[in-house]
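Here the complex is missing one protein chain, while the rest keep their positions.
Letters A and B name the chains as they come in the text, with residue numbers starting at 1 for each one.
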Amino acid sequence: MVAGFGDLTILHDVSLDVAVGKVTVLLGANGAGKTTLFRAITGLLPPRAGRIALFGEPIAGRAPHLIARAGIGHVPSGRELFPRMPVGVHLDLGARLCPPELRATLRERVLGLFPEIAERLNQYAGTLSGGEQQMVAIARALMTNPRVLLLDEPSAGLAPKVVLSVFQALAKLQDQGMSVLLAEQSMTFGLSVASRAYIIREGRIVLSGTPAELAAERSVVQAYLGA
Amino acid sequence: MNLDARQLGQWIERRLSAAPASAAVPGRRPVTVVILVALIACAGAVPLLTSAYVMQLATDILTFAALAYSWNIISGCAGYLSFGQVSFFGIGAYATSVLVLRSGLPWYLAAPIASAFSGVVAALLGTVMLRLRGIMFALGMLGLARILVVVASDWDYIGAAGGLTLPAQLTPVAVYVAMWVTVIAAFALNYFVLQSGWGLSVTGVRDDEVAASAIGVPTARIKTVAFIMSALAPAAVGGLVAWNRSFLDPPSAFDPTLDLQVIVFALFGGIGTLWGPALGTVILVLVGEQFWAYLPDLQLALYGVLVIAVVLAFPGGIVGIANRFGWLRRRPVLAPAAFPVVSRPPHPAPPGNEIIIEVRDLTVRFGGLVALNGVSLAVRRGEMVSIIGANGAGKTTLFNAITGFVKPSAGGVFYQGKSVSDIPSYERARQGIARTFQIPRLMDSITVWENTLLAARYGKRADAAVDQAAWALHTVKLDGLWLEPTTKLSPGQQRRLEMARALALDPTVILLDEVMAGMTRNEQDEIRAVLRHFREFGVAAVAGVEHVISAIADISDRMIVLDRGGKIAEGVPEAVLRDPLVIESYLGKVS
Partner (left out) sequence: MIVLQLVVNGVLLGGTYILLAQGLNLVFGVMGIVNLAHGAIITLAGLFTYWFATQTHQSPLLLIPAVFIAMLAIGAVLQRLLLEPLAKLGGKGELLNLMVTFGLSYVIVETALNFFGSQYVSLPDLQTTWPVGGLAFNEALVAAGAFGALISGCLHIWLHYTASGQALLATSQNPTGAVTCGIDVRRMRGIAFALGTALAATAGVLLILILPLSAPTADTLTILSFVIVALGGLGDYRGAVMAALLLGLVQSAVGYYLGGDVEVVVPYLLLITFMVVRPQGLGQATR
């Protein structure tokens, strides 16, 4: 998948690839352009120029719900759950995009990934803890049977212990061969699961490489902090 | 006149390009004003010389123009959409009638007294109703009119449901002249709201109430005054109409269709504009006069259609269309012919380095969430302090507590040694605590110049305010764009305009929330240049920064680090940035 944008006010000529079956991480500070990029890919904020392709098929400019139907699963920042609807219904709503014959298996797999929410299927999403809400958001996106999963800062506002369990689930997802694009502020967490990382700053990709390459370089920290 | 479409297109393009890009309009020449007044005077004299029919038509136009202008103040200029201004019409009608019938006052005294009474009622109502926004206010006013119908129907003193019969006392000429006086008064109020320094506050309330109070606008008071202004003329009109009809009962006094007509006229002409209500009323009443003869019963339904059509097709009304051709533009308030020459600050920087802001053990809780936990800090005059911390660390909450937008759960904020706990945010701004917002909050319907002038106005004479605003804009290097609308500014320019607005308050300290967020390298440099100047003016800066730390570190005297609501480090930037606690807070444990 190639995403290229030209002449956006917040993003400038951003290009990145997400490899099939791998976790690609997009590291950057608040305001660096991560969420804008995600909104561009998912059609919530159509890019002014450039190309976004999903397995070679151009999707830029389509309505956001059609992009979701094309196979981009989106876990938005802020989770965007339905506060007064039960967790189980969140999964059902996601499953609208999944072929009926796959739904049961998929549901089983998703609940296996997040045993915490399996016990809370009848509870309103608004009454869950932050970590559980994040898991519901991911589970809802997974239930759409996506070809690629976009995760926007799943660690935001969570205690480190909770973040850890979310990232453990991510690692399992990677083992299952899911293609993931992850936006993250925390380098430690981000690099821990990724097979490739991009660092975005002021709407530009300033560095990219494997986690090992990036961790070895002091310039990464500087690029990240804006030095 | 046989222009083809292409020629017409070219003509329009020429008009558009001939119109100045900015709202820059030179002051109206006295000759134009004289001609305008003469024209209106002639038009006003015509009905006196012709038939009774023309007189009645002219009186109708004036009646609706007065009502439309009044509605325009609260709903157009202040942004509080009212569907119940007829309440004031009815109150005025009853007050006038009672004064004449029971107290024997002559009508020319009764009408102004009723008008003043209506203003008092508006002042009382305003304290409750204006706390509501949008739909709540709109429906609250609609409901008010309905309650008044019921009250009037049950109140024997004012004739109850049977109504009052009023002796025919007024000649058509007297009504006509009195209506002229009312319209001119209502127009004058509109002119004052749209073209005076004080009126900028009303626009500020409409565009962004939070930002307005952050630059010293007492929003509650401004709204109430606008509400009172919009209640005066309808009451006088109500009194005159009642006498003209010689009869008054609750349904005719509080007729809700009156509001529909008034809204149609104002909307058609252009809401919130000086000439819109007059143009809309004159055109629609005259056109309607020809039209309704054929469709006598569908008048109000067609007005309904017209409201929908105008909102969907040209929400700016006639004036909005005219503006695109450079006509009928609003003149920027108190704008000199050219940008004033600025050589030095309006006053020398006060000496000394005493503590100006002190925060003691400040704790802010939202429900169960602790946003700030026992934070203490002090800022001295002319100091540059940066407060760094990740998203959610409590920076914005700290700024909100200092400026009075959030109430602390414990602890206090002291400004120049005195607690400011009981002082509302606009007053803190006036005393010298200025701020900017994470996402710039500008008044989008007025120019760069007026945004700045609005902040500079408090406690100064007009010429001093102009000097202060000019200096502030010059300092942030926006003098070249002073007459542009704020919507034409780039993100960096918008941020600098917010800084100019803060400087225009003549502050001792400016709190800058996420001052570098989303800025390009060039924009960061421009902001740094402005921040460097603050010390010369004796202005302390407290800059909240999340990530772009290097852009702020070398110009900061001191750095404070917040993490999850608590202060974890404080000191000179070099030391703070090496602190392991700080590094861990930012990057997680580096293994």
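In this section, a contact is a pair of C-beta atoms (placed from the backbone, for glycine too) under 8 Å apart; a residue touches a chain by one contact, two chains touch by 3 or more.
As the structure is a prediction and not an experimental result, all values here were calculated from the model.
> Of B:124, B:300 or B:321, which sits in contact with the chain we cannot see?
Of these options, the touching residue for the absent chain is B:300.
> Pick from B:139, B:283 or B:568: which residue touches the chain that isn't shown?
Only one listed residue reaches the unshown chain, and that is B:139.
> Looking at the whole complex, which of A:50, A:73, A:190 or A:203 touches the chain that is not displayed?
Counting the whole complex, the residue in contact with the absent chain is A:73.
> If the hidden chain were put back, which of B:267, B:285 or B:385 would touch it?
Missing-chain contact among the listed residues: B:267.
> Touching the absent chain: which residues on chain B qualify?
79, 81, 83, 128-129, 131-132, 134-136, 138-140, 142-144, 146-147, 150, 153-154, 256-257, 260, 263, 267, 297-301, 303-308, 311-312, 315
> Kindly note down the residues of chain A that lie in touch with the hidden chain.
Interface residues of chain A facing the absent chain: 42, 44, 63-66, 68-69, 73-76, 79-85, 89, 92-94, 96-97, 140-141, 144.
By definition in this document, only the chains that are shown with their structure count from here on.
> Roughly how far is chain A from chain B, centre to centre by C-alpha average, rounded to an integer in Å?
Distance between chain centres: 41 Å.
> Hey, which residues of chain B end up touching chain A in the complex?
Residues 390-392, 491, 514, 517-521, 546-551, 586-591 of chain B touch chain A in their complex.
> For the complex, which residues does chain A have touching chain B?
Of all residues in chain A, those touching chain B are 9-10, 29-32, 156-157, 185-189, 202, 221-222, 224-227.
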